[in-house]
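The next block holds one structure in the form of structure tokens; read it before the comments.
Complex shown without one protein chain; remaining protein chains in place.
In order of appearance the chains are A and B, and numbering begins at 1 in each one.
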Amino acid sequence: MSVKLARADRRAAWMFMAPMLVAMLVVAVWPLARTFYFSFTDAYLDDPTNYSLIGFENYLEVIGDRTWWIAVRNTLLFTVVSVAIETVLGLGIALLINQAIPGRGLVRAAILVPWAIPVVVATKMWEWMLNDQFGVLNQVLISMGLIDHGIAWTANGSLIMGVVIFIDVWMTTPFMVLLILAGLQMIPGEIMEAAEVDGIPAWKRFWSIVLPLLKPAIGVAVLFRVLDALRMFDLAYVLAASSEQVMTASIYARNRLISFQELGIGSAASTWVFLLVAFVAILIIGVLRLDRAAGEAP
Amino acid sequence: MASVELKSVSKSYGGNPVIRGVDLAIRDGEFIVFVGPSGCGKSTLLRLIAGLVPVTDGEISIGGEPVTDVPASKRGIAFVFQSYALYPHMTVARNIGFALETLGLGRDAVRNKVAEVAKLLKVDHLLARRPRELSGGQRQRVAIGRALVRKPEVFLFDEPLSNLDSDLRMEMRIEIARLHDDIGTTMIYVTHDQAEAMTLADRIVVLNHGVIEQVGSPQELYHTPKSRFVAGFVGSPRMNFSTVAATGIGADWLLSGPGGLRLESHVTGNRSTPATVGVRPEALSIVAPGSGRLDGVLERIEDLGHEHFAYVRLDADNSWVVRLPARPREDRDTKVGLSFRDEDLFLFDESGARLDHAASHERSAAALAQTSGGGIAA
Partner (left out) sequence: MTDAAVALPARRRRSSASYRLERRIKKGFLVVAVGLVLIYTLFPYYWAIVSSTKQGAALYRNTFLPAFDLTYYKALYENRIFLGSLVNSAFVASSTTALSLILGISAAYALGRIDFPQRRGVLMTILMISIFPQVVVLSGMFELINWLGLYNRPSALILTYLLATVPFTTWILTTFIREFPRELEEAAIIDGCSHFRILTKILLPLMGPSLASTGILAFILAWNEFLFALTFILTDENRTVPVAIGLMGGSSRYEYPFGQIMAASVTVTLPLIILVLIFQRRIVAGLTAGAVKG
């Protein structure tokens, strides 16, 4: 291809991308830059034009706040536990759907239902089912004689994090299932048949063949889910508003920004959230890369 | 080592029959080859024996024991796949030794066995590699090694060499034959390749639409095929066929066909009417026009160096292949005669069954053709 043609192509490429790039500049890059900028100021939301630069003071203010650390702890706990459960459960359901059994098509369709339901709606549905007096779960447990009076699932401080995780697992396991299923379907059937004929027991087939071959698919799914869980806002907010027991880092940042009107401090808190997510993302991608590199070595 | 027996085995997929009532007794140590057109159910039959798919009906036994309900892992068989199906994330050594890991032999014993098998198959210098770092032929050896190490009672091969180039195929074919001579284990082998079938098999099983057409040694199938289907399937290039018109003369038939073919044949045994004649390319020779059994026009010559194929057109619908050791002297587009011996002629009836016969020609077909002006003009 001639140089002139290549240049024309390049220009065309930028033209085609221009609308998208402009949109990203407006809704992503610019607001992000402004957030960074505000994080170094003492601005308030009611009058954002009146401020002065104060250096890193806001950042120090945030990490000096006990509530921030509670929020960080909650976020990390929530992320680790719910992603771990989702992965195991997603793997189990994916393996189940991958079997030749009656009803697998139905399961495949049904699994998408929790995924499509809005977070707010799912939270309300479970809140109702877990209601201490009238919730169906307590009623069932009582009628089975397991407990004698209803458990206050969503009001009890030590249980509420468990409830948040439980609801999140319900909503996001489908995503895991789909990604792992896609990975499973890429394993050639003859490999599994070879192992079967060779008399490899089922647990060893799973552990030594299926799992290693699924590792890339699981890795990608976990990466997506972890990054999503780290920024979780709506579920905890709808279930418990600003209760400290389930406050996430995102809720903390928004509280400072909107409820307390502290534009500067809220921006600094947001930036900390950003750094947390970026750090974890780099960590996971690094591990995945290492893994792949190790797999390629002779 | 074990015998394998199938009793009226059937398999359907969603009501669609793929294998229909197959009966087959395979002796201990025999080398059996399944051949048949694509989609006829060879792989399915092999998988039924392996236990990878359950039978719809019928019984399978291995070594005299019924195994119809026994899972694949407990049948004592090994399977070599067309795609090799090596574990991509394991080294060659682990691929071969993987099945032994759960048997509680101990590390050293496993390593010794792997080394022994690897040496036998000449892959001992590749033990640390992964499958993707191997050539096709090497992968195939590893796949065979993986099967071998378990000392199975029966080996099953599904087109194991079809992904290799022709040189490598020949080499591996010889090695598989030698392996069978050495270990004497029962082997069941699916292939599309005539040469593999003819050279490896003790007996060939010809399948067609899920039923067995014929079982027999390669020689039996070649010389006494039961049907037109088998005759056409065994041998390469395939047998030449032409439909003929038959007129009964007492106990004999007068057959006339394209290219001035005129034969009188005495069908022994079966009394049904001949409908097709067949002659193998290697049984034909080119003679001067009018002096053979039928006449045609030499259309094309393929020169393969060590052998030559001449294509002779008898009429609009029929063109016969002649296999010759040397290039024919005749030029293209000239009229030639074809001759063959009586015992090389095959007769088939309308249903395709072969008829035993004693063919004789009263008069030279070519002579007849000349007097009647038959055949086709040059």
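Keep in mind that, in the parts below, contacts are C-beta pairs under 8 Å (C-beta built on N, C-alpha and C of every residue); 3 or more make two chains touch, one makes a residue touch a chain.
Nothing here was measured: the structure is a model prediction, and the numbers come from that model.
When the missing chain is restored to the complex, the residue among A:V72, A:I93, A:I160 or A:V197 that touches it is A:I93. Considering the full assembly, A:F134 is the residue among A:F134, A:W207 or A:F279 that touches the omitted chain.
Here one chain is not drawn; of A:V72, A:L91, A:I200 or A:V273, the residue touching it is A:V273. Although one chain is not drawn, its touching partners on chain B can still be listed: residues 65-71, 74, 76, 100, 103-106, 109, 112-113, 116-117, 120, 148, 150-151, 182-183. Considering the complete assembly, chain A touches the hidden chain via residues 9-10, 12-17, 19-21, 23-24, 26-28, 30-35, 38-39, 45, 48, 93, 96, 99, 101-104, 106-126, 128-129, 131, 133-134, 136, 139-140, 170, 174-175, 178-179, 182-183, 217, 220-221, 224, 227, 230-231, 233-234, 237-238, 250, 253-254, 257-258, 263, 266-267, 270-271, 273-274, 277-278, 281.
Criterion: only the chains that are shown with their structure count from here on.
Work out the mean CA point of chain A and of chain B, and you get 58 Å between them.
If you check the complex, the residues on chain B that touch chain A are 50-52, 71-75, 77-79, 81, 83, 85-89, 98-99, 101-102, 128-130, 133, 146, 150.
By the touch rule above, chain A contacts chain B in their complex via residues 188, 190-191, 193-201, 204, 208-209, 212-213, 295, 298.
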